[in-house]
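In this view, the complex is presented without one of its protein chains, the others remaining in place.
Chain naming follows the written order as A, B and C, and within any one chain the residues start at number 1.
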Amino acid sequence: MTKQKLRIGMVGYGFMGRTHSNAFLTAPRFFDLPYQPELTAICARNADRAKAFAENWGYQSTETDWRKLIARDDIDLIDIAAPNNMHMDIAIAAAEAGKMIMCEKPLGRTAVESQKMVDAVEKAKVPNMVWYNYRRIPAVTLAKHMIDEGQLGRIFHYRAKFLQDWTISEDLPQGGEGLWRLDKSVAGSGVTGDLLAHCIDTAMWLNGSIDKVTAMTETFIKTREHTLTGKIEPVGIDDACAFMGRFSNGSLATFESTRYARGHKALYTFEINGEHGSLFWDLHDLHRLEYFDHRDEGLTRGWRSVHITDGEHPYMDKWWVPGLSIGYDESFTHQAADFIMGLNSEAAAPTFKDALETDKVTDAVLRSAETGQWEIAN
Amino acid sequence: MTKQKLRIGMVGYGFMGRTHSNAFLTAPRFFDLPYQPELTAICARNADRAKAFAENWGYQSTETDWRKLIARDDIDLIDIAAPNNMHMDIAIAAAEAGKMIMCEKPLGRTAVESQKMVDAVEKAKVPNMVWYNYRRIPAVTLAKHMIDEGQLGRIFHYRAKFLQDWTISEDLPQGGEGLWRLDKSVAGSGVTGDLLAHCIDTAMWLNGSIDKVTAMTETFIKTREHTLTGKIEPVGIDDACAFMGRFSNGSLATFESTRYARGHKALYTFEINGEHGSLFWDLHDLHRLEYFDHRDEGLTRGWRSVHITDGEHPYMDKWWVPGLSIGYDESFTHQAADFIMGLNSEAAAPTFKDALETDKVTDAVLRSAETGQWEIAN
Amino acid sequence: MTKQKLRIGMVGYGFMGRTHSNAFLTAPRFFDLPYQPELTAICARNADRAKAFAENWGYQSTETDWRKLIARDDIDLIDIAAPNNMHMDIAIAAAEAGKMIMCEKPLGRTAVESQKMVDAVEKAKVPNMVWYNYRRIPAVTLAKHMIDEGQLGRIFHYRAKFLQDWTISEDLPQGGEGLWRLDKSVAGSGVTGDLLAHCIDTAMWLNGSIDKVTAMTETFIKTREHTLTGKIEPVGIDDACAFMGRFSNGSLATFESTRYARGHKALYTFEINGEHGSLFWDLHDLHRLEYFDHRDEGLTRGWRSVHITDGEHPYMDKWWVPGLSIGYDESFTHQAADFIMGLNSEAAAPTFKDALETDKVTDAVLRSAETGQWEIAN
Partner (left out) sequence: MTKQKLRIGMVGYGFMGRTHSNAFLTAPRFFDLPYQPELTAICARNADRAKAFAENWGYQSTETDWRKLIARDDIDLIDIAAPNNMHMDIAIAAAEAGKMIMCEKPLGRTAVESQKMVDAVEKAKVPNMVWYNYRRIPAVTLAKHMIDEGQLGRIFHYRAKFLQDWTISEDLPQGGEGLWRLDKSVAGSGVTGDLLAHCIDTAMWLNGSIDKVTAMTETFIKTREHTLTGKIEPVGIDDACAFMGRFSNGSLATFESTRYARGHKALYTFEINGEHGSLFWDLHDLHRLEYFDHRDEGLTRGWRSVHITDGEHPYMDKWWVPGLSIGYDESFTHQAADFIMGLNSEAAAPTFKDALETDKVTDAVLRSAETGQWEIAN
């Protein structure tokens, strides 16, 4: 009963390299997978870091050049957990080499980059997926089921925000370990690609496509030291971004994201209001789905705080007993499991093509912030 | 269309004198009453205070001796808002004079006192009521309706607590304005009669009588200056009291009260767990009734936070529009209105007789704290 | 020690006629006022209704023509609680007659109307105020004090929303008792003037003026029966409105309002994020001010749920004891009290002139929703 192996080559060893590695190790313990994921090689420019990472996570080998990683015969899947500016080149090369690809979000730095990546995987016909992990938080997955079943009826409003406060200090540099998210050349954008991309992916999954947007952005701290040059350089990213828009189904969109909201660490929330009911979710308390059902008897109608830990809730039969929580990281475990389980049929979403749609919206958002006009999003 | 007057003689001008006066002024603006309450006289030992109070609240006259107040022909109803040690004498005299009586809780300092008061009003056949106002917070009233309709099924548990933190300082004296609650000779007991009495009244109203209890009490600060003697005197009251018990319906009771719970000002909460569902209420957020209905569909079952402000909720058709709150004090307004509306039929509860049952439980609680044994409560 | 009277002539007997009347009756019981408010006359077109209202609230007389009310010598203050389309004419006439004026919000249906009203009261030099009552919810007042003291430091974000769900049914007509808010000719606008005006008033009070905005509106239900014509007529109001903007202090504004958010009755919330801390408030739980102070020690830093019921909190020394709530309606009581206490110095805010600034923003919002452009707000 030995399973066929799924041999993984990981590029990147940062925060996302860790969550992805953990997911591949955990998934087969909790899910019955058709393939056995194997941590075959980790690639990082710095050989020592690659080695330390390999030792910690159990990778069997290391590489320092991602082109060599892709060239290896003993690798089935390339997982891209490197900074955004490297996504496109690695993905296209991996596709050309016929590898399956899992890529950290956002797909490209712009929709132009993303389009090329989509073209590459479609030409190569390789399974592909983008790690928009929040879709697979059980409460969010349940929200999707409920909306698809029509529990909310006609949708009027969708609002989302992703609030953080970690860049308020002027002393924080741009660039360097974990700080490439402040460097526009690497990240592509600030909160728009980093945080709003998550909000948009979830939103379009739950509520369909977004047609047009109007946006504003702000960079509160205009210059920061750059760790590469050692000099004070202009900050190119957006510190905050808000936009309004229209979904194709006629509902209204209001989105906001910032790294300047004191007291919020990773407050990703969404709320959707329909004719029959509403749903609200908050990443900080990720097991709770708040649900209002107007069809409940009037006297005792109220927002229900549903604790999504029962065996019948999405994914939760795989874990512990009712009332007990799983971590943020298990959303990656679920995604890894779904991808592997989907390999014999069709790849689990979101594919590169799905993720491209998100990038079209973020591009339109940034464009609108420049022009002050409403912009078409797709 | 002039209504017959209901001429009120109030004894006491403290916190409760204010809530009662306010209730009589407000009730006729929001409820259609068969009698028009009139603030005829206020009685206080100190003539200046009586006068100031009369001026502020619109009382037409003042008295300094409650026996004279009772003797007046132009008074229909005596409202007792004086400290606990005066309740019995005033009530018995008022009953003998044929006056209707509304008495602040607890009825007597002990069940022995309360029994005499019950005997007096029953002999005199005068309408009577005790101001256990929390029954008439709309969310609590709704809880009563739901339980009576069997929404919760067989009851397993009832738990209540009333937590405060205002007497932690050693510098607080016993006795004096607003501090008679720390003087056992005036108050009768500490948190047991002051706070647990409320919890017990609500509990027995919602869940039936309590058969037996076991209790513990504590006086954390053993001596305090007494404002009358100017000396440090032993503290006779209970600073904290907890008890467990059995209701007649077989459910388990757990109650706790204290003035030493940092961070809680007036945290009166109760929760009742039944076969089909549960209810939870909290005085600090008094418009919310938390309701869990196990009969809801399993996937989306959760505690509902019902905001009790709709027109169909108890009493709320009399006030503003959905979503808007009323104050704590309107529980007194509702009680005044219900009493007056009940005058042509039978008096609204709780009557003196009902309140006596509560005093029997508090007596048993204090007795058990002495003996360390389970004690019969009625 | 008889106080001079402040003789009030009220126009309107609806929801706001009730809250204002209640405020004038309650204020002198809880606040030490230099004048004694007297409910001298109520004016309503329908004589029977005027009479019933007078009887209920204790008005001494009635009028059916507001011009006659204004002409009376025994009236000091005209309180305008009539529908929006009547505000301007009554206010200008009252000013010309030298009466003090308190006007329900919004001031005019448009800034053009409001400007004329400002001109009239400034010319007449009469005390004037607009009933933006939420400023005087104790938690909101405390927020103002904290911001003015610099507790939050440099402000980055201000977000507010006011969500309701009462007009989702297609069967609801426009026009008629309480439904004039759906009739554009009477109301001027939909949620923008009704709900966002409140949000904007609070926002500019707390965070200064708003320079420019971009907005979107939606009318989900396009036609409704009109009670006056009995016919199905186009709906002219905005059912939902969202806007983004910039405050003069550089902070970003995100606002939203709707009557199509299932599960929300009167969910007015605001949040303000500054360099040192953040504040959040919610009308549904109006005694709570959520406060995050980044200067707290790092390990135990968190959002504080401050229960604004202590004696040292704004206005709360006038009411009950810590932990006990007051109602929504007491925000009107506070406003009445502040106005009367201000008569010997300068009138309490917001004056007509202050309220005009709000109308300039709502006008810009509605204009932007038409043009799709950013619009200057003042």
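Definition applied: a contact is a pair of C-beta atoms (placed from the backbone, for glycine too) under 8 Å apart; a residue touches a chain by one contact, two chains touch by 3 or more.
Treat the numbers as computed from the prediction; the structure is a model and nothing was measured.
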item	value
Listed residues B:Gln4, B:Asn46 or B:Gln373, member touching the removed chain	B:Gln373
Contacting the left-out chain in the complete assembly, out of C:Leu69, C:Ala82, C:Met100 or C:Leu142	C:Leu142
Contact residue for the chain not shown (choose from A:Asn56, A:Asn249 or A:Thr371)	A:Asn56
Residue touching the undisplayed chain, where the options are B:Glu218, B:Glu233 or B:Asp282	B:Glu218
Missing-chain contacts mapped onto chain C	142, 146, 289, 291, 293, 296, 298-307, 310, 312-313
Footprint left on chain B by the chain that the document does not show	152, 156-157, 159, 163, 165, 168, 214-216, 218, 220, 240, 242-244, 246, 252, 254, 256, 258, 260-264, 273-278, 292, 294, 303, 372-374
Sites on chain A contacted by the missing partner chain, in the whole complex	1, 15, 18-19, 22, 25, 29, 55-57, 164, 166, 264-267, 283-288, 307, 309-310, 319-330
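Heads up, the rule we're going with is that only the chains that are shown with their structure count from here on.
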item	value
Any chain that touches chain B and chain A	C
Most remote chain, CA-based centroid, reference being chain C	A
Chain A and chain B: spacing of chain centres that average the CA atoms, whole Å	55
Whole-Å gap separating chain B and chain C, where each centre is the average of the chain's CA atoms	36
Two or more partner chains touched - positions in chain C	264
